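Okay, so here's the structure we're looking at.
A single protein chain has been removed from this complex, and every other one stays in its place.
And now, chain A:
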Amino acid sequence: MSQQSLAFRDLTLGYDRHPAVHHLSGTVPAGSLLAIVGANGSGKSTLLKGIVGVLKPMDGAILRPASMRLAYLPQQSELDRSFPARVFDLVSLGLWPRRGLLGRHKAEDRDRLEAALAAVGLKGFATRGIDTLSGGQLQRALFARVLLQDADLILLDEPFNAVDHKTVEDLVALIKQWHAEKRTVLVVAHDLELVRAHFPQTLLLARRLVNWGPTAQVLTPANLALALHFHEAWDDNAPWCAPGDTHDHARDDHAHEHHHHAHQHRGAA
C-alpha cells in the first residue's frame, strides 16, 4: 500500500457560500483507522465528498498523492435500489478503477468478484436482484465492491446505518482487516461505543474541528458537549469569514492564503 498520507490544509467545504466544514487542518497518516464523529449537519459526509473530489474546496486544500487509489462508499440512501440490477452488476462497478469504461471483464475479475462476495458472506448472491436484498445484505454487497477496488484510501459514509448487530460485527471485521493491510480507512459513524471499541483515532466535527486524536482523548464528555451543541441552522446574515477570524485550529501561517482566494464564505454560525 502507498505510504503517503492524506492532509487537509485550512480546508473549508460548503454549499452556497456557507461553510459545512470550516478551516480544517491536519494530517491522516497512511494506515490510519479514523472514525469521523459529529452531530447531523456537522460536516462529516461533506468532508468525505471533499476528499473524493465531488465537492470542490471553497478555501484551503485537500492534499493527497495522485497515485493514491481511493474507494468511496456513499450513504445507502444515495443508491437507487429499484434499479434493475443484480448483485453482480452492483459489485462489478468496483472493477472500474482496473477496467475503466470499456475494458472487458476478464475471468480473473469474475474470480475476484466471487471471492469478494464470499468474503462478505454473500456467496451465491451474484444473480440476485438488488431490490430483493435486505439493508444488511446490500451493505455487505457494497463492502464487496470496496474489496474489489483494492484501494489505498477507503472512505465509508455511515456504513452501519440500518444494519443489524451481526452484520455490524462482520463489517467491522472487514474494516479491521483493511487496517491490518495498512490501508487508510475513514469511517463516518454515530455509535460511540462502537467507535471506542474499534477505532484507534477519532476526528470530532461540529462544522469546525472540535478535537482530533486518540479516540479515548477525543470522546470525552466535555468535547462531546461542545460537538453536540453547535448551531445547526445557517445564519444567512453571518459576517463574511475574514482572514484569521475563526481559525480555531488552523495554524496562523495559513491565514494569508485567504487573500489569494477568489471565493468568500460566511463565518461559522
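A few remarks follow.
By definition in this document, a contact is a pair of C-beta atoms (placed from the backbone, for glycine too) under 8 Å apart; a residue touches a chain by one contact, two chains touch by 3 or more; residues count from 1.
Note that in this section contacts and distances are computed from a predicted model.
Not shown: a single chain whose UniProt protein name, out of "Ubiquinol-cytochrome c reductase iron-sulfur subunit", "SPW repeat protein", "Zinc ABC transporter permease AztB" or "Sodium:proton antiporter", is "Zinc ABC transporter permease AztB". Of the listed residues A:Ala7, A:Val52, A:Leu194 or A:Leu226, the one in contact with the hidden chain in the full complex is A:Val52. When the omitted chain is restored, the residue from A:Ile62, A:Leu90 or A:Leu219 that touches it is A:Leu90. Within the complete assembly, A:Leu70 is the residue of A:Leu70, A:Ala119, A:Val172 or A:Leu194 that touches the hidden chain. Annotation for chain A: contacts to the undisplayed chain at residues 49, 52-54, 70-74, 78-80, 83-86, 89-90, 93, 96-97, 100-102, 129, 131, 145, 149.
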